[in-house]
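One chain of protein is taken out of this complex; the other chains stay put.
Our next item is chain A:
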């Protein structure tokens, strides 16, 4: 400390020359002004993180078994560059099978416009703890952000083995009823460029899911909700579902909670 405690006379004589004479080892700092190397940056950028279950819900469909469903997202990084982990999946109750990751993705994300991030990475589909479910690994390219009118958007292409390309678009919007009550319509559409019987993917629109949830924010971090949804499979995808004797159209109610950590 003492090296920078200079006397009044030195200050009066010339602050600059005094500074130079009493401060050894002046380095040309990265920021372009004179500061010794061991000084901290006046304003360091800190990496941040976020983790949230956008949906963690118990779904009770009209037809079929109840299921525990999750939609999780976390990121770590700077304002511009971030690493994302995203996962959606379900555990169908009473089917004797393990929970399934419909998607578990690790993405690099870069802010490319004020409201948009470009994301790329790898995804995995399959059992959480076992090989109860068919596994696949795929590449992901997408954009996540907020469209005009505050429509939260997550649009991505999935590149599967054998050149099978699918696209998914998730849209969400919060209607603020009061400062605590929110109504959230959401939709999810899956489209495929080509067909794969193995993956249960037909060409064209595969499925459409529409939901409406009413959420009460007890705090920003803890917001229980109730809601309902309607979903339907289309075209060849629906045909494949029929062959498997599964429903192509269903509705259901959900009870869940939005959690932010």
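Definition applied: contacts are C-beta pairs under 8 Å (C-beta built on N, C-alpha and C of every residue); 3 or more make two chains touch, one makes a residue touch a chain; residues count from 1.
Here is the rule we go by: contacts and distances are computed from a predicted model.
K.L.:
What is the missing chain called in its UniProt entry, if the choices are "Copper resistance system multicopper oxidase", "Branched-chain amino acid ABC transporter permease", "histidine kinase" or "cysteine desulfurase"?
P.N.:
Matching the unshown chain against "Copper resistance system multicopper oxidase", "Branched-chain amino acid ABC transporter permease", "histidine kinase" or "cysteine desulfurase" yields "Copper resistance system multicopper oxidase".
K.L.:
Just name the one of A:45, A:131 or A:244 that touches the chain not displayed here.
P.N.:
If we include the chain that is not displayed, A:45 is the one touching it.
K.L.:
Out of A:110, A:150 or A:242, point to the residue that touches the absent chain in the complete complex.
P.N.:
Touching the chain that is not displayed is residue A:150.
K.L.:
Which chain A residues touch the hidden chain?
P.N.:
For chain A, the residues touching the absent chain are 1, 4-8, 11-12, 15-16, 19, 30-36, 38-46, 48-50, 79, 111, 114-115, 146-150, 175-179, 220, 260.
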